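The structure's right below; bear with me while I get my questions together.
Omission of a single protein chain aside, the complex is shown with its protein chains in their original locations.
By written order: A and B. Residues from 1 in each chain.
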Amino acid sequence: MNKIFKNKAAFAGVVFIAAVVFIAVFAPFIAPYEPASQDLSVRLAAPSAAHILGTDDLGRDVFSRMVYGARVSMAVGFFAALLTVLIGTLLGMVSGYFGGIADSVIMRFTDIMLCFPTFFLILLVIAFFEPNIYNVMLVIGLTSWTGLARIVRAEVLSIREREFVLASKMLAVSKSRLFFIHILPNVISPIIVYAAIGIGGAILTESGLSFLGLGVQPPMSSWGQILMQGKDYIYAAWWLSLFPGIVILFTVLSFNLIGEALRDILDPKEYS
Amino acid sequence: MFQYLIKRLLYSIPIIIGITVITFAVMYFTPGKPTDAMTDFNTNITAESKERLYKLYGLDKPVYEQYWNWLKRVAVLDFGSSFKDGRSASEKIIERLPATILLNVLSIILMIIVAVPAGIYSAVRKYSLADRILTVIVFICFSAPVFWVALMLMIAFGLWLGWFPISGIVSFDFNELSFFGKTRDLANHLVLPVIVSTLGSFAVLSRYIRSGMLDVLKQDYIKTAYSKGLSERQVIFNHALKNALLPLITIIGLSIPGLIGGSFIIETVFSYPGMGRLGFDAIMARDYPVIMGIGVISAFLTLLGNIIADISYAAADPRIRYR
Partner (left out) sequence: MNILEIKNLSVEYKTPSSTVEAVKNVSFGIKKGETFVIAGRSGSGKSTLASALMDLTGIDGGKIKSGGIFYGGKDLLKMPFEEKRVLKGSKISMIFQDPQSYLNPVIKAGKQIEESFTIHNPKASEEEIKKRVKEVLKKVKLDDVERIFNAYPHQLSGGQKQRILIAMAIMNNPEILIADEPTTGLDASIQKQILDLIEELKNTLGLTLIMITHNMRIARKYSNTMAVMHNGEIVEAGNTEEIFKNPQHEYTKLLIGG
């Protein structure tokens, strides 16, 4: 019963993400206006037939800006999560498999990273380097791997002790073969789960950075950036703040639901 | 126990060194010299006086020497003086620190008060309607952008309903209020920021408590308790709860960096005069001494929180206490 409930939620998540990806890919065909085109005669117009989600302070169509914003959010989410997964998996595997000094060094480094508020580090780097979409991706990816590294390390440690790896050691299989054939497939489930939730997390972080003016820069639009403009007009133009926030919420929620469902499916031992 | 304590403290030494190295490295490798902020907007400055400034700040020395000199000053909490107004950076940070600590401590308290009963209830009545509703709430809290929730609450409770002030920590007429009035004024200002900063960690904690409790309820000693003839209530409160809440101590320790990180954005949205707001302004103005100071201080606070959490855990768990 619960599985159906959960999978229903995850299914809804998949549908929603698919819709956002579709919109992002076909943005030019879906957006009714150019996202950057200003029409000062309709500044801060409430939602209407012409502008279904209203307009902003420069008379730009909010719906069109959100359609293009989907591109930024999705791209940042996917690439930042990809980078996170690459770094976290690599460090976790090296640490768990080789142990010894490599393990100590990597784990101490992870502990140190965990002492810094991640968002502060991100702010810092973005402020000092040029705030643009690539740096945002890069810095989120470079600072979000700590949890995954620990998970992968723990998994590798437990798998390493299992018989089949012991057996392959005795059969003198090369180390790299052991790594990729025996260990990687077995740690893949937590990585996939982490990646799904990581995409959501990266989208949240991007929106936070853009909200503070340190994310993607105009004329490019992102959901967080529309919210930043909205903050100055929360009383006069609520639609600037409401709709982008809802879209961010649902997108991140979808990734989290998918991640949770994957966890249940890939890791049945959690059940019983 | 004593041995454990010593071990734990020794273990944190390389972490402390690491924290300072990383902070220093961030400053060292970022493009532009720390002195640029002072020189860039001054058109009269000559190349020669620029050089003099470098020397003054020791920027001409080799990197290890720069690090060592910086470290010696950090040891006595001397981060230099703010580029903005020339005041001591550590003084500026320390005067903002109480507001941030107040906000975060209140958040932690609220988080525990709400998340523990919610998590326990969810676990005990697994898959019930209430558990499902809580699960949905948890997922939404976990997925919502904090600054957006802050905006929405500001609109709803601040502007439309007018229940709470939406910015600052006290009203303009604070000094004229009575003690009771002051407390009330402060509390009113804190309601929204505390709620917002609690949301995310509430979600994480209640999830942890739920899965921890589910795990405990499957343990063998729970079977013993039931077969003694205890009621469900007695089993949960006398036997399961303490085991399920032990990890709480560690989780609170681990949530500190998240809370501090969150205060950068929350304090900015609510114009709350804490360390986070100061940090954000400093970052925007490239005020290096203040930024470095905040980085080191918040990392140390986190480390301290973790050490306290580990020690309290050891004190609370008899398996470690009497080894």
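The rule is simple: contacts are C-beta pairs under 8 Å (C-beta built on N, C-alpha and C of every residue); 3 or more make two chains touch, one makes a residue touch a chain.
As the structure is a computational prediction, the values presented were derived from the model and not from experiment.
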Return the single residue from B:89, B:225, B:265 or B:314 that touches the missing chain.
-> B:225
Of the residues in chain B, which ones touch the absent chain?
-> 217-232, 234, 238-239, 242-243, 246, 317-319, 322
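Criterion: only the chains that are shown with their structure count from here on.
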Between chain A and chain B, centroid-to-centroid distance (C-alpha), Å | 22
Residues of chain A that touch chain B when the two form their complex = 1-2, 5, 108-109, 111-121, 123-125, 127-129, 200, 204, 207-208, 211-212, 224, 227, 230-231, 234-235, 238, 241-242, 244-245, 248-249, 252-253, 256-257, 260, 272
Touch list for chain B against partner chain A, complex | 14-15, 18-19, 22, 26, 30-32, 127, 132, 139-140, 142-149, 151-152, 154-155, 159, 218, 254, 257-258, 260-262, 264-265, 268-269, 279-280, 283-284, 286, 291, 294-295, 298-300, 302-303, 306
